[in-house]
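Note that one protein chain is taken out, while the other chains of the complex remain in position.
Here is chain A:
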Amino acid sequence: MFHEVDWAAVWKAAGETAYMVGISTFFTALFGIPLGILLVITDRGHIREMPWVQKLVAAVVNFFRAVPFIVLVLFLFPLAEWLVGTSLGPTAATIPLIAGAAPFYARIVETALREVDKGVVEAARSMGSTRFQVVTKVLLPEATPALVSGLTVTCVTLISFSAMAGVVGGGGLGDAAFRFGFQSFNDGMLVVCGFLLVVMVQLVQWIGDWVSRQLDKR
């Protein structure tokens, strides 16, 4: 079965997936963390009460989470042309991937930050911390293990999303499995691409768990 596998194409596709997932994980964290912080601190009774901002951000986040990913892909690939200069290939695929994953991660960040003991925040305020210091010196460091394990979950989701984005022109293992495997009646190709995706997921999960454990001093 495996003699028909085009290994050069497989490795190229694997590289594209890693690229897509890597870039979009980075930007997901970059957008997700500030959004999550905003969702928490603007809430009632927290350090920067702004109910309207809170409701607005929550609404935007919910909107992006409610739209099915495949619809995001179809709508946002054209936007990618404007943002990154191309509407094809792995770079273009990062746009809908980030749009889909950042709100998801923002909610995880929100939950992680809410888990931080209110007493510790109060203690920091009693010592004269600014709001900014409360966020950078208390909320984020105290929630780090949860932020890392949340990013792991998000990254795994991104791997499976990337396979879907691949099919509509993003490249990567999903695309390879579909075009060179499924459509070309090449079962070996299909199996190999699928297997590599599983390996990636396992690897990410394993690394994420390890890092989170190292950081957890509770």
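Heads up, the rule we're going with is that a residue touches a chain if its C-beta (ideal position, glycine included) is under 8 Å from a C-beta of that chain, and two chains touch if they have at least 3 such contacts; residues count from 1.
As a working rule, contacts and distances are computed from a predicted model.
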Check: Of the options "Iron-regulated ABC transporter membrane component SufB", "D-methionine transport system ATP-binding protein", "Chemotaxis protein CheW" or "cysteine desulfurase", which is the UniProt protein name for the chain that has been left out of view?
Finding: "D-methionine transport system ATP-binding protein"
Note to self: Given that one chain is not shown, which residue among A:Leu30, A:Val60, A:Val84 or A:Ala123 touches it?
What the structure shows: A:Ala123
Checklist line | Contact footprint on chain A, counting only the chain that is left out | finding: 117, 119-120, 122-130, 133, 137-138, 141-142, 144, 215, 217-218
